[in-house]
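Shown next, in structure tokens, is the structure this report addresses.
Apart from one protein chain that is not included, each protein chain of the complex appears where it belongs.
Lettered A and B in written order, each chain numbered from 1.
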Amino acid sequence: MNMDDNKLTLEKITSDLTHHIRINKGFLIWMGFLTVSLLVCLYAYSIQLKTGLGVAGIRDYVTWGMYLANFVFFVAASLIGMLISAVLGLIGMKWLTPITRIAETIAVAFAAVAGLVIVSDMGRPERLAYVFLYGRPQSPILWDVTVITTYFVLSLLLLFLPLIADMAIIHRKADSLPSWLKPVYKVLSLNFTDNPAQNKIINRAIRILLILLIPAALSIHTVTSWLFAVTSRAGWDSTVFGPYFVSGAFVAGSAAVIIAMFFFRKNYKLQDYLTDLHFNNMGKVLATVSLVYLYFNFNEFLVPGYKLKRADAIHLQELFAGKDAILFWVVQIGGLILPILFMLFRRFRKPLPIMFISIAVLIAAWFKRYIIVVPTQEHPFLPIQHVPQNFIHYSPTLIETLISVAPFILVLIIITLISKFFPVIPLHETARERGIEHIKFD
Amino acid sequence: MEDNHTSHSPDESEDQKNSTRRNFLKNLGLAGVGVATGAAALYSGHIFEAKKEVSGDQKVLLTQDGKLVQVDSLEIKAMEKTGVALHEMEGREGIPGRRWVMVTDLSKCRNARKCISACQDAHQLRPEQYHMNTLQMQDTPGTAPYNMPKNCQHCDNPPCVAVCPVDATYKRQDGIVLIDNVRCIGCRFCMAACPYSARIFNWIEPKDAATHLDQEYNVELNVPQKVGTISKCLFSADRLREGKLPYCVEACPNGVYYFGDENEDAVTNGTTKETVRLSKLLRDNAGYQLMPELGTKPRVYFLPPKNRLFPFEAATETTPEKV
Partner (left out) sequence: MRFKNLLIIIIILTGGVTLSAQTWVVPDDQKAVVAPFKFTPDMQKQGEQIYLKNCQSCHGLMGKDNWAKLTPPPGDLAKEKAQKQTDGELFYRITAGKIPMPEFRNILPEDERWWIVAYIRTFNPNYVQPNPAALASFTGRIVTLAMQYSDPMKKIVVTASEQLKDGKTGLAAGVEVMLFVKRFFGKMQVGDIKTTNAQGLAVFEFPADLPGNKEGYVEVTTMVNDPKSQMKTTPATASFAIGAPTDKPSLTATRAWWSTRGNAPVWIILTYTLSVLIVWGFIFYILFSILKIRKLSNG
């Protein structure tokens, strides 16, 4: 291979993948919008801090509402990092290379925010440290907090390690870079010069991370499902809740990745790197995990529906034909069955249609968590009597909704910042895959 | 904080001693605060529990900064007025040799709701907050309706305690399941886990919170209530310590409640004060427990609503105002 060609191609790739790293008007407006929205939501949270959880619609019977649905959703979406990077990556699916960083970014953002979401559901948020100081290993909460922290750190490392080589390239080769950023990248590049010893360390570290990521990720969502499954309530008392939650998590995460892919491709002009093939394949991944999730859904409702034990019967009646029926069927059909049917056809796995399908799936995924969390609590074993009306049926308040929106804004901010200041597509790896074997670091 | 744990020299004045002890006990309640990592916290927690074992008349205690000190058990008795920390210790240990048990005779309940008001008065609860609530039950459409006073069942296999992440709710040796609202983080996992809907939450500032600001927290009474923490029936642990029957049991005008010690095989009716044999009472009246199939092993028994002394009247729905 000609030396000049090599240089040219690397520079082209570098320029393609880093030209968006600059502060432009669009970015400022977008961040400004996010920041203002976040401040509004934080104001709502300050009211909750002052008054107590009573500002939300949750009461003694439906004691877990939107906040907890939110928490489960964020934990779920973060799981995709593990599916894309670890499972598919270890199998060795080459087409995944441009998607891995997107998946890891989503994992880091959602895992970080999931940890914060749970604080919004605490009656005494200032006692958060008690979970570590007095934590009981018999409680799923200690495990949950532990594995989320662990998973976040693992994901962060997995995001950072491949970035080292990229940083080394960028701070040398990217001419369009704002000058104040170059020293930052230089520090982050850890003086990487692509020598075998360095590569060996990085490769080994990545391999360890990929292996650790699988049990850690499976744990976070299995343990989160135990928040429900260890109780004896109808609708929660289930032995398949672990895999049910994990498969549902892959659905939500895949959809989130597809949406992110679409917008990065459009906004950062990455059409040459995120091709129709990638959307097609991700469409297949989403269809596959959705089918698995559909299987668990079937199981989850058919088995208690067959026996119709008293509490289960009331619960299923409410879901299928009662108060929650509309939401339930919209979520199940619109967010699971129809998307699967559409995704069977290649034409719906093109970028635009698959993005719309993913948005539908992601919204449904949130409401699915709501359906798992809330209706069960409206039908405890003993009747709800002599309490105010708002104890009987849960309806979220405005403040509660604002506080629940905050984590979404936070996730968007984190994803925006990471994608804005780092290459969305792994630079070093892409260069190698395109045949550039030796990169000169002078 | 620095040297409260050092042993007292004999010429120290009594006052100094007392204040030292007070701080010492306060520190005890906070033991482990300095420990940061999970594993280390686990270890210190183990010691925190272990300190409760009495050996002879010397007690080995762990101070806040991790030193083990020996304290004469007589000295500990002398610290009776050291407030929260002492309540905390006693409240966590329970009364040795006892296994409290309650029997609710459904045939006598006419939904007078006196138990509820006595309980709410004692525990500073608002009208919609129930440690004890009388429910109008009908098991199946064909069976007769009846009133059922329902409180915490103080299970021997308590699902609520199992899920608590921070030991804020715990079971004592005498069977009572209590709440430490100084520890509670307000996650409400216990509420989700309780199949009897026995737990309530202080969603907003508790009733008359401003007037109870100076009140010392009593874990056996769970007052003052604290916003953002759980509350529930305590079997009136504070009254039992004084040898008195629980608030609800004494307030009932209809003789619904029996309360006593399973180890003595005796329960005392709160209205007639008659003491009867627990095993005979349950045998003669076909006593049963609520949802025993869940394996929770409740400490509350019910006598079925047969031969009712009063006709069942559909309760006029007493709905407290929206909160």
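Brief remarks follow.
Operating definition for what follows: contacts are C-beta pairs under 8 Å (C-beta built on N, C-alpha and C of every residue); 3 or more make two chains touch, one makes a residue touch a chain.
Keep in mind that what you see is a predicted model, and the values were worked out from it rather than measured.
Every shown chain that the unseen chain touches in the whole complex is listed here: A, B. Within the complete assembly, A:A216 is the residue of A:A216, A:L316 or A:V331 that touches the hidden chain. From the options B:E88, B:D105 or B:D167, the residue with contact to the chain not on display is B:D167.
Contact with the omitted chain, checked across B:V182, B:A209 or B:A266, is made by B:A266. Summary of contacts with the chain left out: across A:L42, A:M93 or A:V153, the touching residue is A:V153. For the chain missing from the display, the contacting residue among A:L190, A:V240 or A:A313 is A:L190, taking the whole complex into account.
One chain of the complex is left out; on chain B, the residues touching it are 38-39, 42, 45-50, 94, 96-99, 112, 114, 117-118, 156-159, 161-162, 167, 170-175, 243-245, 247, 250-255, 259-261, 263-266, 268, 271-277. Counting the whole complex, the residues of chain A in touch with the unshown chain are 134-138, 142-143, 146, 150, 153-154, 157, 161, 164, 190-193, 195, 197-198, 201-202, 204-205, 208-209, 212, 216, 441-442.
Please note the rule applied: only the chains that are shown with their structure count from here on.
Spacing of chain A relative to chain B, judged by their CA centroids, is 41 angstrom. Across the complex, chain B meets chain A through its residues 32-33, 35-38, 41-42, 45, 128, 130, 133-137, 150, 159, 162-167, 183-189, 191-193, 195-197, 199-205, 227-229, 291, 294, 315, 317-323.
Partner chain B is touched in their complex by these residues of chain A: 51-54, 58-61, 63-64, 121-124, 127-128, 130-142, 145-146, 227-228, 230-233, 377, 380-391.
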